[in-house]
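With one protein chain removed, the remaining protein chains of the complex are shown where they sit.
Going by the order they are written in, the chains are A and B; count residues from 1 in each one.
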Amino acid sequence: MDSLDRGRRAAGLGLAALAIAGGLTACSGSSGGDGGAASAGAGQAAGGGTYTIWDPYPQFDDSSDWVKLLTQCGTQAGVTVKRTGYDTTDLTNKALLAAQQGNSPDVLIVDNPVVSTLAEAGVLTSTDETKIDTSAVSPNLLAAGQLGGKTYGIPIGANTLALYYNKEVLKKAGVDADGIKDWASLTAALEKVKAAGKKGITFSAIGTEEGSFQFLPWFWGSGANLTKLDSPQGVAALSLWTDWVKKGYAPTSVINNTQTTSWQEFATGDFAFGENGTWQLANAKKTGFDYGIIPIPGKDGGTAPAPTGGEFVTIPVQKDAARYVATQKLVTCLASTGNSLTTDTTLSYIAPTEEVQTKQVEQNAELKVWVEAVKAAKGRTSDNLGTKYPKISEPMWKAMQAALSGSQPPQEALTAAQATAASAVQ
Amino acid sequence: MRATRRTWWRTGLGVVFTAFMLFPVYWMINVSFTRDQDMRKSPPYWFPVHGTLEGYRAVLEQQGPYLATSLVVGLGTVALTLVIAAPAAYSLAKLRPRGGGVLSFVLLIAQMIPGVIMAMGFYAIYLSTGVLNTVPGLIVADSTLAVPFAVLIFTAFMSGIPEELMQAARVDGAGAVRTFWSVVLPVSRNSVITVSLFAFLWAWSDFVFASTLDQGGGRQPITLGIYHYIGNNNQQWNAIMATAVVASIPATVLLVIAQRYVAAGVTAGAVKD
Partner (left out) sequence: MPVVVYLLAFYVYPLYRNVDLSLRNYTVRSFVQGDAPFTGFANYAKVFADATFGPALWHTIVFTVVSLAFQFSIGLALAVFFSRNFRLSTTLRALFLVPWLLPLIVSSSTWSWMLNSESGVVNAVLAALGIDPVNWLTSPDWSLWSVTIANIWIGIPFNLVVLYSGLQAIPSHIHEAAALDGASGWQRFWRVTFPLLRPVSAITLLLGLVYTLKVFDIIWIMTKGGPSDASTTLATWSYRLGFGNLLPSFGPGAAVGNLLIVIALVFGLVYIRAQRRQGAAA
């Protein structure tokens, strides 16, 4: 760890030198993103140092709005920002490994169900310690980042699932999308679509967390609870999916579909419905057909609670507690109303605060259905499940795969899953 | 010439085999030109009917520096691997030191360690020595993929070198080092090229080490360039495939050249006989 500090010091020296060299010309630190790290550092070296940020958005490079915003927030906090984008499935392990070696980033942006795992590992600081204000955030979204009465981060934005539908296909099949209120009417619609020679519905039932994410609206929508996977309601939800595949309303490829693959299937224009997320809105416009969006129905009507997706901004534990001051400024800047609007527009997410949500709907009326869906959504790790959630989720997706591939009937698959989950949670 | 006419059927058959083998590569190219909405069309288009250059536009704009880094890493790995493995294999095969068997055994086990575990080990070492996120660090890590293989392959080939040849050198008064340099190495040219090829290819296509040890780095290899197209919720498959296509072009050219050299070496040797 010695060498690490030395490294930081060296970086600090380098910046100081830069500041001296460029100090006269680069006076305005608020010049924004395009100046890049050098000018920001030069202008503000006094407060200084380099602050690292890790995020799961590798698709954004240095010229993107997202990175510009990070640089700008760094400038405002008086520090230089060094940002790295990681693949989201990789980020948890990277964060754990870095924490083990005492090399955690100053700001870590992670998928919400991971927050409780990292908090449990002692990697994250709570918002009390670092004085992050989370009062404006909707409680149902914040819940995913809470463990044992403490909050370990602030959501950067939220997304959730709904049903995209292809207007043309439904019209041909004689189905009215507004008439779909519960599972029975949805299945009836799928039957009509199939009879009209088109394909019913596509979703992602892959054997990873992604599959559980897609299954939960149906699971919760039947009134089932994660603490008992093999309840009659849980079995009903899995039977619904299994029957769809059996009857050919959904393709067998769903077993291996990621959400992207499932979207590509929907985008061919052959499918009536596709279960997918807020983030596909931008792509939906590119498909070349008319689409609509309805919330996922509950078993006997109403809107099913979908799981919340989206990331949390967290502050990992640092040896040097003095760093939290600047980090707090950085995070507050990212979560501020104006910046939140920009970020969530870039990511195609719904903002975590009511104030910004209202603004989003004002700008784009299409988002209304999503804002409603996010309000009804529920964190996967909430209900005080925390780190128990992953231990339940894995047997659940395995049961899903077993039932959909026909190797076990739903009841049997879920009974086995419940036994595994129960012994793992203990 | 009669000989060439007789081998035409071989060429034909070879082309058929190659076409069959490369069909997945063709499919990758096909996908790289495909629009998002046609990607899962059933049945699929055999050719990019509604082709798009969207993927390539993105790649050509963004991937140049990544390619250059990959090239440096690949060549660096080849050099390092040869420097470490060739002398080691020579002494294993010809000098037969004590514990040589144990060493080949350890080399074998070394290859069994899962890449992820290796990468995690390196992460700790690299962090404390300050080579995390650097190109030399990545070269050293990538060489661990190739060195055990190289030593074993060299040993297998070098033990086939006739003892008389070595003895002749020794009679001429050459020491172990001279014998290695002026007799063993030239004779094992084929295995040197084989090893270099693999070292290069492994380094070129390595993903695990790069993503663990160089993701925060300023200069990253092409395998990490793919991350531009893998978002947290969405993947841009045409661009991912386009990256792979673009990345394989310079490497393929290199391969064809290297292979010609192998062939030339063989014929040259035959003439000498």
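Definition applied: contacts are C-beta pairs under 8 Å (C-beta built on N, C-alpha and C of every residue); 3 or more make two chains touch, one makes a residue touch a chain.
Fair warning: this is a prediction, and the values are worked out from it, not measured in the lab.
Chemist: Please work out which displayed chains the absent chain touches and list them by label.
Modeler: Within the full complex, the chain not displayed touches A, B.
Chemist: Which one, B:144, B:179, B:220 or B:234, makes contact with the chain that was left out?
Modeler: B:144
Chemist: Which one, A:99, A:333 or A:351, makes contact with the chain that was left out?
Modeler: Checking each option in A:99, A:333 or A:351, the one touching the absent chain turns out to be A:99.
Chemist: So that we can see where the missing chain sits, which residues of subunit B does it touch?
Modeler: Against the left-out chain, subunit B lists 4, 7-8, 10-11, 13-15, 17-18, 21-22, 24-25, 27-28, 31, 39-44, 46, 84-85, 87-88, 91, 97, 101, 103-118, 120-122, 125, 140, 144, 147, 149, 151-153, 156-157, 159-160, 190-191, 193-194, 197-198, 201, 204-205, 207, 223, 226, 237, 240-241, 243-244, 247-248, 251-252, 255-256, 258-260, 262-263, 266-267, 270, 273.
Chemist: Against the chain that's been left off, what residues of subunit A make contact? List them.
Modeler: Given the touch definition above, subunit A has residues 92-93, 96, 99-100, 113-114, 117-118, 120-123, 206-209, 251-256, 265, 268, 387, 389-391, 393-394, 398, 401-402, 404-408 touching the missing chain.
Here, only the chains that are shown with their structure count from here on.
Chemist: Quick one: subunit A and subunit B, Cα centre-to-centre, how many Å?
Modeler: 37
Chemist: Could you list, by residue number, the parts of subunit A that touch subunit B in their complex?
Modeler: Result: residues 3-4, 7, 52, 56-59, 61, 82, 84-88, 90, 94, 97, 101, 103, 111, 159, 258-261, 263-265, 267-270, 277, 279-280, 283, 286-288, 309, 311 of subunit A touch subunit B.
Chemist: Sort out for me which residues of subunit B touch subunit A in the complex.
Modeler: These residues of subunit B touch subunit A: 36-42, 62, 120, 123-124, 127-130, 211-212, 215-216, 227-237.
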